[in-house]
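Dropping a structure here in structure tokens format, bear with me for questions.
Every protein chain of the complex appears in place save one, which is left out.
Moving on to chain A:
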Amino acid sequence: MAEHFVCNISELAEGDVRIFEGEGLEIGVIHHRGSYYAYQNLCPHQGGPACEGLRLPQVVDVIGDGGVFLGQKFDEDDMHIVCPWHGYEYHLTTGSHVCNAALKLRKFGVETRQGGIYVQI
């Protein structure tokens, strides 16, 4: 396993992504709520650059007593990575597709130390 220095912590603001190439792979590192997540920038759907898309929270249908539809809201605790080619959505913290857990972005370990962000490939 090779370790790859991505950038300094100070260079990756909350909500941002940095895409780098390491061991022949494009990998995106996302900074979300103080943690760092690394995925291959390759969507299992048609091969799109999944990490280059938006991050949007899970949409929730709010159902009240008796099965009555009350409206919609975002679940900010379940942030998604949205592939920009067709909109496939993946849970940001696991990389699993929101409708089919068998469909996953390839995940890599991330470490932060001495002000730097490192990814294990």
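The rule we apply is simple: a contact is a pair of C-beta atoms (placed from the backbone, for glycine too) under 8 Å apart; a residue touches a chain by one contact, two chains touch by 3 or more; residues count from 1.
Heads up, the rule we're going with is that contacts and distances are computed from a predicted model.
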item	value
Record-based protein name (UniProt) of the chain missing from this complex, from "Cytochrome bo(3) ubiquinol oxidase subunit 4", "Amidohydrolase family protein", "ABC transporter ATP-binding protein" or "Protein-methionine-sulfoxide reductase catalytic subunit MsrP"	"Amidohydrolase family protein"
Touching the absent chain when the full complex is considered, from A:38, A:51 or A:110	A:51
Residues of chain A (touch criterion as defined above) contacting the omitted chain	12, 16-21, 26, 28, 42, 46-49, 51-54, 56, 82, 84-87, 89
